[in-house]
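Report on the structure given below.
Every protein chain but one is kept in place in this view of the complex.
Chain naming follows the written order as A, B and C, and within any one chain the residues start at number 1.
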Amino acid sequence: MAKPLNIGMIGYGFMGRAHSNAYVQVPHFFDTKYTPVLKAICARDEAKAKAFAAQWGYESIETDWRKLVARKDIDAIDICVPNNLHAEIAIEAAKNKKAILCEKPLAMNGAEGRKMVDAVEKAGVANTVWYNYRRIPAVTLAKRLVDEGKLGKIFHYRAKFLQDWTIKADLPQGGQGLWRLDINAAGAGVSGDLLAHCIDTAIWLNGRMDTVCCMTETFVKERMHNLTGKVEKVGIDDACIFFGKFANGSLANFESTRYARGHKALYTFEINGENMSLAWDLHDLHRLQVFDYRDEGKIRGWKSVHVSDNSPDHPYMDKWWVPGLAIGYDASFTHQVADFLTGLDTGKPASPTFRDALETQLILDAILDSAKSKKWVEVPKV
Amino acid sequence: MAKPLNIGMIGYGFMGRAHSNAYVQVPHFFDTKYTPVLKAICARDEAKAKAFAAQWGYESIETDWRKLVARKDIDAIDICVPNNLHAEIAIEAAKNKKAILCEKPLAMNGAEGRKMVDAVEKAGVANTVWYNYRRIPAVTLAKRLVDEGKLGKIFHYRAKFLQDWTIKADLPQGGQGLWRLDINAAGAGVSGDLLAHCIDTAIWLNGRMDTVCCMTETFVKERMHNLTGKVEKVGIDDACIFFGKFANGSLANFESTRYARGHKALYTFEINGENMSLAWDLHDLHRLQVFDYRDEGKIRGWKSVHVSDNSPDHPYMDKWWVPGLAIGYDASFTHQVADFLTGLDTGKPASPTFRDALETQLILDAILDSAKSKKWVEVPKV
Amino acid sequence: MAKPLNIGMIGYGFMGRAHSNAYVQVPHFFDTKYTPVLKAICARDEAKAKAFAAQWGYESIETDWRKLVARKDIDAIDICVPNNLHAEIAIEAAKNKKAILCEKPLAMNGAEGRKMVDAVEKAGVANTVWYNYRRIPAVTLAKRLVDEGKLGKIFHYRAKFLQDWTIKADLPQGGQGLWRLDINAAGAGVSGDLLAHCIDTAIWLNGRMDTVCCMTETFVKERMHNLTGKVEKVGIDDACIFFGKFANGSLANFESTRYARGHKALYTFEINGENMSLAWDLHDLHRLQVFDYRDEGKIRGWKSVHVSDNSPDHPYMDKWWVPGLAIGYDASFTHQVADFLTGLDTGKPASPTFRDALETQLILDAILDSAKSKKWVEVPKV
Partner (left out) sequence: MAKPLNIGMIGYGFMGRAHSNAYVQVPHFFDTKYTPVLKAICARDEAKAKAFAAQWGYESIETDWRKLVARKDIDAIDICVPNNLHAEIAIEAAKNKKAILCEKPLAMNGAEGRKMVDAVEKAGVANTVWYNYRRIPAVTLAKRLVDEGKLGKIFHYRAKFLQDWTIKADLPQGGQGLWRLDINAAGAGVSGDLLAHCIDTAIWLNGRMDTVCCMTETFVKERMHNLTGKVEKVGIDDACIFFGKFANGSLANFESTRYARGHKALYTFEINGENMSLAWDLHDLHRLQVFDYRDEGKIRGWKSVHVSDNSPDHPYMDKWWVPGLAIGYDASFTHQVADFLTGLDTGKPASPTFRDALETQLILDAILDSAKSKKWVEVPKV
């Protein structure tokens, strides 16, 4: 019989919904020893907390996260609030011996991140960061191919995350739904929001990054701030480009922006190895592009692999439908919950842990330092 | 407060899972007056029924569908069993004044289908058939564009549903998971299984089909039958191609097969109008291809519309995530449940009803008649 | 030293230009024993003949094709005039012992075609028909893969040729550039103009077709005739769909139209074999899509092969540029000339000969018969 894992979630936005959905879906599709129980949702606004609880079936609500993390009947804290609150909550949750599932990026910066890592490791609590793209089946398949050594020596890793939703100059910054534009809440712009994903996948697939060189740009210099009602300087990076070198000698080229007209959420990566290259695109997340140099010369070409076989060939897909029927973005969270629960059971924690996510945070620090100093910066060791 | 709609489901296979998931998902994403309650699952094998109930949260089980349809606490019967059982169950459910959600195709043939239509209409019960592809957002958007008159006069409608999973000659017919290969359980091969979907979408988008001319082929003539343990003649069509004419004067070209190596579930359609053409592909279900002749000449081209904006622009998508993040195949069922529940509330039934589905059934009869007689056949009126 | 082959061309339209270009290009890219010499161009309009001769470097002109085919200094006659003139010219040219390169389709119908075959075979002159798509490198590569047996048993062959240029109802029929809409000049509509190409490729790749069943449609019933100045009944087929069976047991599905909004010249084919499937698209003529079932399961997918390697791997491409640099549509004619010249030298005639093209003609007859009779029709033997 499955053991319950009582979830206390803080925040009820986009990610609150995505995580709640994952908790609900897991037992329907995966056989895990633990089963998530939607125990409590916490939000400052009581009415919103109640409405969210009703919609998703949370058993109770809280309006003060400190109360939530202190509750005896809560096993795990899910942090879905703006970045500036991650550290404080996580550290307190760790003290209360709660397992922690924290939204990405881990923290406002590396220093904060280190404190969080120390806290969870000292407390010995299970912990993970919601870099959900590792568990899109096509991306997981990429990891498997890399781990099998199919690529040979790696020469290049390229990633982009392009959006266009902030081109409108009269879009305000701050407040519900727009805190990502507020430097005080978000800590950074597209680097922390979007490149964080690209970097997490990259270091997972391609290992440590040693040195970086970066430029950033803020196209719209001032925006109305929703919380103050005043036009204020925009503190975030609207666009961020960096290159650098991985420890394995391959070259990095990363770019992110919210000013690329025509792209909604175009997270793409490509990795070029001596014997195989792989490419992926979030807009068609169920496909992995594979170029296999071992193929017969006359029919060598990029293969578009529809990662949807309900067989062990395609990660996670044996849990879903039949070949050809794609799953959605949301399934990546379901998979992460499933793996997290398995990790609880086996004692082998599912990646990325806080420690794994700290590496991404340190790279984010390094690129922003580089953009400021206009110099190459070495990425410190985790 | 939402009113409960107590569901009694018969069958626990691929579709049983897809429908159960939809019932669970609906209240999390849609605001409907009715909320599905997973009241009972019915299967002949008690152990399997129990396991399914445990996994999905059904409150009770039955092993005899007659008992289920007679239960007072059941409001709606969901029929997820092989085609040869649809009519009997549906007619009995109608007598018991249950709403009915029946898997496609409606029946083994038009005659059976007519009886089912008569039964539900006489009983005055809500009814629908799970032609779920109408509610893939990209397909629903196509319908909207057609209804707005954007296409102008229609010249062509083309559809294909190509798979490759029965190429293996030693694949048995019949039994769990393979009843689709058994003429007695399925009634037909790829015509009833796959073309049924293509036809349903076609008549929805392009109206009535008048005449058809068809060929079928059974590539593998004999297969081991799983239930009898003997090699038996294969009665189903392995491939089916037909052309014909719609009432609006446009030409139909349809094809389906399970012998198209390389295609998992390639359901595609294309409709060519005087002013606009549309195309869709289940393998990339979140995209609609649009050619708009009104575009400026020098930049006219096929647009790949990523139907994922969380705005009223893109049907259903305002209920899900943010632009660029695709939903899966499963969401089409969730949408159908949501629309069915809205129909219950408003009294305007969501399509396709049994009557709508009968039209598809009559076309299926006509094409199989044509394949047999090697002549053109007129499609009878519903 | 290369031997001259003195060309006398009749006609100066689109195909006149395409062939002339090929004659010029061949010696620059191919080493052939014969070299084409642009000896004479023939057109009824002397001024136009002169202008064409000046532009392409023809040494002389004629205004009467009978004079041209009688000239001693002409070795080969290239027939680039409307279909209704092919037979008469070809038969006369054969009598004069000229090699003949005839535009497609071979003739107005099979009976005419048979006379042409008889004439060239009796005269013992080299002959070919300009079904140029056989020599798009990606298509030639497809042939090579089929011949190597890589596909295994073939189940399906599908082809379409979709255009949209005649949707305009006020487009006249007949006369320069529009003779393809005039039944008396063209003999047929999209069947003879477009499906002829599809059929030629199909029988080359997949062998003889045995039986067919067809429908045609003329959407615009009357058009102004450019030559008479009157509105006249349109005699051609605007759209043509047929299915049928190849001698190898595979199923045919063919369609052609000039009413598919959004498609300029979308000639596509797909062939599904037990072990490999191939697909090609004229709009991206330098690519062959290959699905290889022998690939490792987890990375099986359709490969997009960019057929541009300057190596023996990719037919003809070792004569052109470097990998990745595509050649154009026009190169297919250049390749055909090169192969024709090689055939002259070796005595092994390059396909398709008149006899090969007669097979296509007989299928065209059969489909038009079927469309008229609304019955299945057997294709007679060549």
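One rule holds for everything that comes next: a contact is a pair of C-beta atoms (placed from the backbone, for glycine too) under 8 Å apart; a residue touches a chain by one contact, two chains touch by 3 or more.
Computed from a predicted model, the values in this text were never measured in an experiment.
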Listed residues B:Gly152, B:Gly177, B:Gly229 or B:Gly301, member touching the removed chain: B:Gly301
Options A:Trp130, A:Tyr267 or A:Trp302, residue touching the unrepresented chain: A:Trp302
Sole contact to the chain not displayed, among C:Trp56, C:Tyr157, C:Trp179 or C:Phe354: C:Trp56
Contact partner of the left-out chain, one of A:Glu121, A:Glu217, A:Asp281 or A:Asp369: A:Glu217
Given C:Ala70, C:Ala265 or C:Val382, the one touching the chain that is not displayed: C:Ala265
For subunit C, residues in touch with the removed chain: 14, 17-18, 20-21, 24-25, 27-28, 55-56, 163, 165, 263-266, 282-287, 306, 308-309, 320-331
Residues from subunit A at the interface with the omitted partner, ascending: 155-156, 158, 162, 164, 167, 213, 215, 217, 219, 239, 241-245, 249, 251, 253, 255, 257, 259-263, 272-277, 291, 293, 302, 374-376
Sites on subunit B contacted by the missing partner chain, in the whole complex: 141, 144-145, 287-288, 290, 292, 295, 297-306, 309, 311, 313-314
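Basically, only the chains that are shown with their structure count from here on.
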Centroid distance [mean C-alpha coordinates] between subunit C and subunit A, Å: 55
Inter-chain centre distance, subunit B versus subunit C - centres from mean C-alpha coordinates, in Å: 42
Of all residues in subunit A, the ones touching two or more other chains: 287, 306, 309
